[in-house]
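Only one protein chain is missing from this complex, and each of the others stays in its spot.
For chain A:
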Amino acid sequence: MYGIVNKAIQDLITETFGEDKWDAVKEKSAVDIDFFLSNEPYDDDVTYKLAEAAAEVLGISVGDVLQAFGEWWVLKTGKEKYGGLMESGGNNLKEFLVNLPLFHNRIMLMYPKLTPPEFKVSNIEENSIHVHYHSKREGLQEFVRGLMSGLGKMYEVDTVVELLQSRNDGSTHEIFKVTW
């Protein structure tokens, strides 16, 4: 994963819980990297280790860490660093989610070293949509859930994110129903 992901985790923990906690998480995870470069790819393992260590240090589940991270990714990292890109994604939540597949397809081209997930949408309704999440990586569905709810907060609408299916139950990919 690109360094921006790890950097975002670092920012989330530092800003929310303080420098000490970040040092503890880093020590716990045994990740010996002092500085993450956003556009440098790092081993996925680094990210997983950080998430797990954070869960342990903060005393919450990995799922909660990932969900918090998902929201952070949208509301802080996305907005602060890629504000223009995020804003060009659509004028409202629905438009953004509809554009999501195209968005990630473009990202794949822009970041050749990246293995981005693939999103598809279906069941587009006035107040809901199904978001299909295809990824080679395991265990990041809670991160995706966080992304969805973060988007809802970005567009200032109340959202409900339901996981309709998951690879955990034998399906090929995850489907999230986002209702607003």
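Here is the rule we go by: a residue touches a chain if its C-beta (ideal position, glycine included) is under 8 Å from a C-beta of that chain, and two chains touch if they have at least 3 such contacts; residues count from 1.
Just so it is clear, contacts and distances are computed from a predicted model.
Trainee: If you look up the hidden chain in UniProt, what protein name do you find among "Cytochrome c oxidase subunit IV", "NADH-quinone oxidoreductase subunit", "Sensory/regulatory protein RpfC" or "Peptide/nickel transport system permease protein"?
Mentor: Options "Cytochrome c oxidase subunit IV", "NADH-quinone oxidoreductase subunit", "Sensory/regulatory protein RpfC" or "Peptide/nickel transport system permease protein" considered; the missing chain's recorded name is "Sensory/regulatory protein RpfC".
Trainee: Using the touch definition up top, pick the residue from A:Gly90, A:Pro116 or A:Gly139 that touches the left-out chain.
Mentor: In the full complex, the listed residue that touches the missing chain is A:Gly90.
Trainee: Which of A:Tyr42, A:Phe103 or A:Phe176 touches the chain that is not shown?
Mentor: Considering all chains, including the one not shown, the answer is A:Phe103.
Trainee: Could I get the residues of chain A that touch the absent chain, sorted low to high?
Mentor: Counting only chain A, the missing chain is touched by 4, 34-35, 37-39, 81-85, 87-91, 95, 99, 102-103, 106-107, 109-111.
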